[in-house]
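Shown here: the complex without one of its protein chains, the others still in place.
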Amino acid sequence: MPAILAFENISKRFGAVVIAEDIDLSLAQGEALGLIGPNGAGKTTLFGIATGTIAPDAGKVLFEGQNITGLKPERRCRAGIARSFQVPQPFDGMSVFENVVVAAAFGTGQSEHGVYRGCFELLEKCGLADKANRTAGALTLLDRKRLELARALATQPRVLLLDEVAGGLTDEECAVLVELIKDVRQSGVSIVWIEHIVHALLAVVDRLVVLHGGRLIANGEPEAVIQQPSVQEIYMGIPADG
Amino acid sequence: MAEPLLDVRALDAHYGDFQALFGVSMRVGAGQVVSVIGANGAGKSTLMKCIAGLIRSRRDAILFNGAEVGDVPAYDMVARGVALVPEGRRLFGSLTVEENLLIGGQHGRPGPWSLARVFDLFPILRERRNVAAPSLSGGQQQMVAIGRALMANPDLLLCDEISLGLAPAVVREIYARLPDITASGMALMIVEQDIVQALAAAQQVYCLQEGRVVLEGSAASLTRERIAAAYFGVRSAQGSHHGAA
Amino acid sequence: MTDATVRVEHATRTSRFGTVLWIVLLVVLASVPLWGDRSDMRLLSEIFAYVALATLWNLLAGYAGMISVGQQAYVGLGGYLMFGLAIYGGVHPILAIPLAGLIAAVLSIPVAGLLFRLRGHYFAIGTWVIAEVFRLLASQISALGGGSGTSLPASIVIAMAPGRQAREVMMYGAMLLLVAAIVGACVLLLRSRYGLALTAIRDNELAARSCGVDVARTRLLVYVATACGTTMVGGLIFLQKIRISPDTAFSVNDWTAVVIFITVIGGIGRLEGPILGTIIFFLFRQTLSDLGSVYLLILGAFSIAVMLISPRGLWGFLSDRYGLQLFSLARRVRHRS
Partner (left out) sequence: MELLNILLQGVLVGGLYAMFAAGLALIFGVMRLINIAHGDFIVLAAYLSLIATEGLGLGPLTSLVIVVPLMGVVGYALQRGLLNATLGKDLLPSLLVTFGLSIIIQNGLLQVFTADSHKLSAGAIEVATIKLAEGLWVGVLPLVQFAVAVAVIAGLHLLFYRTALGRAFRATSDDPTVAQLMGLDNRKVFAWAMAISMGVVAVAGVFFAIRANFDPSIGPARLLFGFEAVIIGGLGSLWGTLAGGIILGVAQAIGAHIDPGWQLLAGHFAFLLLLLLRPQGLFPKVFG
């Protein structure tokens, strides 16, 4: 069974600054992968390359074995790749409910009326049901992050790319989020999750990957990766022998 | 301690409806080196932007050289003696290395730092002075960003995440130069994820976590465990940090 | 969770009132030929024309984010196609209108192919270049009077309908039908999934793409539909004038400047904006009519002020403050747990 999503020798640089250097990474069907690394390490750029909003300098992106490197973002969404943005990108002038309906209708190709009920249930799961008719532009940052998640889920993805959805949450809110993501996994969706709140990540992912200076410097079982000296040094600066 | 060069008093900061800083207070003496550490999203960069004037705050929330500067805009702070090396370097892409340095000093103040002196500090830049900024390596770009701020001859140099995206060896090379900068009596505030460099360089350390100062003390007095606990927001003995957040 | 518990309402309290208002208005307007005289019908036709042009421009700029300063290209195209079809094609003028709209729709596709290579400000000025090209080409067509223009032959005018009153009523009815159709089509479009896609693209194109919206195809659809509608209105305008010339057909002031000011003052990005804006414009023009063209200067200054003070225009201000909606376009979800 080919990996559901795979990066093959992906390279990308902005000017002389290397964002990705010959990266090979693949996500198995149903797997949940955590992606960590210090700021500016190229994590969000990888999501841009996966969803087609950023073109790589070299290398290929494969979805279920097919090369989608040239595919437009809207085609990739319909194919089953969904993404939440690190900096929320709501449709400001539209209501929360309408935001999710757009993703559901155009992400799955169903008729608008066909997706109404599913969208409302999704808002309930994401804790936004009481704000369904409120314009998205007026939401608090946390609610906008929830809307990002709800919109990504509304496209009924096969692969869900989460970009720092847990930042700024209280412990209770974080626990609710973790449960929600576990549910999503149960329904067979494969996940890649960029996150700085490490304890939330560890509660969900099967594998942890560390990206630094455009290179994968660790890739394996989460607890082992966290203890790895090179990760400690890069991630927190505590010297390897420390 | 004599009148501090920089005195931050119960500073709050908001991004639209999201509050990033909750009553932050800290001081930097003239010629002193202070480090601010904390996990990503703790509010370190927001603090720097408030001090540099990119984010306006309460007039009396920030005092510099005894004057209330909380609501002074960024373009006036340079003349008062505050220069910021922004996170991610952000050099001017259509300017050469030399032009980036010159524009740093354009509205700065008279003082020891000139083009020649910056080139002495970072000799590699003298060779690459006429090269367009984007074609430099990450480390070299960081040197230009620091040189650009020095050209304004500030009393307080704010350094935001110097180690960002740089290999450890390059980070060590840059930090090795800081003593040459502070030798001229310039105060330094370093914001860093890289704790080792931050501690080694500083006399005073503050640790931010979710917008609050959770740890403060001289670099020597702080043990690795207390820093790691504050750094990771792991529930230390004082119970949950989140209170009313 | 059964189906019944989740219901989406398009209508709101005020929009139900709005629907009644529009129906009553249509009935009254349809009855005008019975009691109104020729000048009433001519004035109302001009109002309908501007409501239609402003609604179409608003769809393009306010909803799809494509700011054109060249829609006069299609107004002029409508006029010239109608004259051409009527004089040389032997087509009844009224039938020539929808035919002209169709031809313009087809023609607008290659034009869009060129214009979509430009973005933002550049797209705007690009549309102006297209309008200039149409105007210059029209002045080269000697068969339609070249640079000085031409008039619709009396024989064709008379053949339209028996008697002057019948012709006036026919043209009035056609314009009323056209404006009702255009506004109605906009309501249906905005209530459809394309309406959602349009507003999503306007608010955040990157996010719309990531949600699966085919931005290029949606923009093309709106551009072609707007071109078709604008052409038909242009055809009817010049049928009533029975005289056309390149400068009047492709006039920036008459068919773009006024239309933009109407939409901005009324309220861009809302269906009610152009209607309110047109009413304000005609009140403005009647009261300042003795000042000659200075009213255009005042109108320009007034729309700049509105743009800077309340970019969402008069209707935007009113509806934000009082939640007014005269068209049931909302998607309010009702849920009984």
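By letter and in written order, the chains are A, B and C; residue numbering begins at 1 in each of them.
Everything below uses one rule, namely that contacts are C-beta pairs under 8 Å (C-beta built on N, C-alpha and C of every residue); 3 or more make two chains touch, one makes a residue touch a chain.
Because the structure is predicted, anything quoted here is derived from the model rather than measured.
Engineer: Quick check: which displayed chains does the absent chain contact?
Structural biologist: Spelled out, the missing chain touches these shown chains: B, C.
Engineer: Out of C:61, C:225 or C:262, which residue would touch the omitted chain in the full complex?
Structural biologist: Answer from the full complex: C:61 touches the omitted chain.
Engineer: Touch as defined at the start, partner being the missing chain; which of C:36, C:173 or C:300 qualifies?
Structural biologist: C:300
Engineer: Out of C:20, C:43, C:95 or C:114, which is the one that touches the chain we can't see?
Structural biologist: Answering carefully, the residue with contact to the hidden chain is C:114.
Engineer: For chain B, which positions touch the chain that isn't shown here?
Structural biologist: Here the touching residues of chain B are 52-54, 73-76, 78-79, 83-84, 86, 90, 92-95, 99, 102-104, 106-108, 148-149, 152.
Engineer: Could you list which residues of chain C touch the chain missing from the display?
Structural biologist: 61, 67, 69, 114, 117-118, 120-122, 124-126, 128-129, 132-133, 136-137, 139-140, 147, 252-253, 257, 260-261, 264, 268, 293-294, 296-297, 299-301, 303-304, 307-308, 311
Just so we're on the same page, only the chains that are shown with their structure count from here on.
Engineer: Say we pretend chain A isn't there, which chains still hang together?
Structural biologist: Groups after removing chain A from the contact graph: B | C.
Engineer: What are the two chains with the most C-beta pairs touching?
Structural biologist: Result of the pairwise contact count: A-C comes out on top.
Engineer: Express in whole angstrom the distance between the two chain centres, defined as the mean CA positions of chain B and chain C.
Structural biologist: From the centre of chain B to the centre of chain C is 55 Å.
Engineer: Return the distance between the CA-based centres of chain A and chain C, expressed in whole Å.
Structural biologist: For chain A versus chain C, the centre distance works out to 42 Å.
Engineer: Note which residues of chain C are touching chain A in the complex, please.
Structural biologist: Touch residues, chain C against chain A: 1, 3, 6, 8, 192-193, 196-197, 199-200, 202-204, 206-215, 269, 330-333, 335.
Engineer: For the complex, which residues does chain B have touching chain A?
Structural biologist: Residues 15-18, 39-41, 87-88, 93, 133-138, 141, 161, 163-168, 192-198, 210, 224, 228, 231-232, 240, 242, 245.
Engineer: Quick check: in the complex, which residue numbers of chain A touch chain C?
Structural biologist: 51, 53, 72-74, 77-78, 82-83, 85, 89-95, 97-98, 101-103, 105-109, 111-113, 116-117, 120-121, 129, 132-133, 151, 154-155
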